[in-house]
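Have a look at the structure below before the remarks.
Here the complex is missing one protein chain, while the rest keep their positions.
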Amino acid sequence: MNAVTSARPVSDVAHATCLGIADLSARARAGAKGPGTAAWLAGLGLPLPARPNSWLALPEGGLIARLGNTEYLIEGNAALVESVLRAPRAAGVYPVLRQDAAFALCGSRVNELLLQVCNVDFRCLAADPALVLLTSMAGVGVTVLRSGDIANPVFRLWCDGTYGHYLATTLLEIAGELGGGGIAPDLLP
Amino acid sequence: MPWRLLRFATAKQHPEPRMFTAHAELKKSYDVVIIGGGGHGLSAAYYLGRDHGITNVAVLEKGYIGGGNTGRNTTIIRSNYLTPEGVKFYDESVRLWQDLSTEFDLNLFYANRGHFTLAHTDSALRTMRWRAEVNKHYGVDSEVVGPDFVKQAAPMIDLSCGGHAPILGALYHAPGSVARHDAVAWGYGKGADLRGAEIHQQTEVLGIVVKGGKVCGVQTSRGFIETNKVLCAVAGFTPRILEMVDIKTPLYIHPLQAMVSEPIKPWLDPILVSGSLHIYISQSARGELVMGASLDPYEVQSTRSTLDFVEGLSAHMLDMFPFLSHVKVMRQWAGMADMTPDFAPIMGKTPVEGFYLDAGWGTWGFKATPVCGKTMAHTVATDTPHPLIHGFSLDRFRNYALTGEKGAASVGH
Partner (left out) sequence: MKIMTCPINGPRPVSEFFYWGEMRPMPDPDTCSDDAWADYVFNRNGAPGVKKEWWCHTASNTWFVAVRDTEKDQVLRTYLYGEQP
């Protein structure tokens, strides 16, 4: 579970409480887009987020996010993702290669970090937890959503894999200044 | 107020002569009307009088002379271009620049500093080599140098540029210079005025009368004037003037911004340009760092400036010169750059007889001020394009014969 950051995450409970960054790049992931995608995914038995830029937790674990009108990201359960990747595609369904760098951020000072690297105020996710935000963070295009409960939010973050090292380095540097750092994924709330 | 100052303020006879005469009224007709009292327009008026004996000339300026891009650029003069057309043209300009202070009897503060175009990538270095070869072929002093040479010329530089974009080499152009831009407009204005041309400030062109495909007059905010020859030299305002004569061009307008720091001790002699970091920088005689970047990313026909620009440029400046982190930015401004698809100007005759165009000066116009005036004066006086501007005609787009100069633009736009 350490595809991008070069240092092994410190399993540090203190970091997780203050400001922890976990690398989730290695999670299984599938993507598809196009006008036929919604019907195709529904046919595979997946629940679909009703609004553009919203997400749902999957019953088997993991999540499905709707990015824009016709694009979907599925992450989590390896068997489920594999079945989506192997399913024969229908008309109007185009595969999207998801070689993302993926992170999760948690802790009491997480907002202080986010305010330094992004124009969007992610506290808006408190009012609408199903929202997916596509924005620019430290100059890199990112997809962001909030999971976890409102008292202990976890911000999920995806970006193009080639920017992963840069984004991880940037975020960890700021996290270090705020008294946080890298954590193992099992320490996420 | 001290008495001596008050005496000057109330004196009817100003002790110093003005740079040029203020004319109360426009004449009924002129041999040539030049729209735009910037460096290019005034320079054309000057050479029309000096070289061609045409002195019944009016220069019409909507604002004040030199208040457009002439006074808004970062004053860099160089001739290390990419195409043969460009190299020959700008080289002639550099030659004219070197004599201008003497010719005007006015100090232009022309300072020969040397000009480095930094290469941070292999492909940039390849373009530098290409440019150096073209330059040398036409006798222009230009060579590719290594990082050590750059460090020697600018010891404060971080050659690794913060680790993001290490400097691999540079195109070094020894004749690269800076000059005081306002003085250029004043010098040409004074010289044109002495030869009989009239400079009319606060005079806006409202329409151009064309009959049978020929220019026959100009409607201004101060009345109508007859003329058979109009030269348009208005940079970012060009599309608005061209609407009056129904000429279509590829010109598109993006703001180009610049800023200066507070004055500091002299530490930077050469002019440095980095395409990858989108920077050009020189230190003025007053000690200010004069800094520019790439074009604004979208079309705007105004001279508004933005915080985004200052943030972006400052960040890149710190990559190259980390020690500047405590230096303050003093002011910023913008000019309207009239861009062309091939980064070469549009000069010469147009489909309308008697309407001459000097436009498409985008981000590269200041250095061309003398040669533009000279070649456009020739073109207007003889109704034949000057040989140096053949590659810049408006026709080249219709004929798909572009003059690709983008590789020689200061920064990647």
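Things to note:
All chains are identified by letter, namely A and B, in their written order; residue positions are counted from 1 within each chain.
Quick note on the criterion: a residue touches a chain if its C-beta (ideal position, glycine included) is under 8 Å from a C-beta of that chain, and two chains touch if they have at least 3 such contacts.
Everything numeric in this text was worked out from a predicted model, so none of it was measured.
Screening B:Asp51, B:Asp148, B:Glu243 or B:Asp383 for touch with the missing chain picks out B:Glu243.
When the omitted chain is restored, the residue from B:Ile77, B:Ile253 or B:Val380 that touches it is B:Ile253. Touching the chain that is not shown, out of B:Asp99, B:Asp269 or B:Asp308: B:Asp308 (per the contact rule at the top). Panel shows chain A; residues 52-53, 67-69, 119-120, 133-136, 141-142 of it touch the chain omitted from the view. Think of the hidden chain as still there; on chain B it touches residues 238-240, 242-243, 248-253, 297-302, 304, 306-308, 338, 341, 397-398, 400.
Following the convention adopted for this analysis, only the chains that are shown with their structure count from here on.
One simple way to say how far apart two chains are is to compare their mean CA positions; for chain A and chain B this gives 49 Å.
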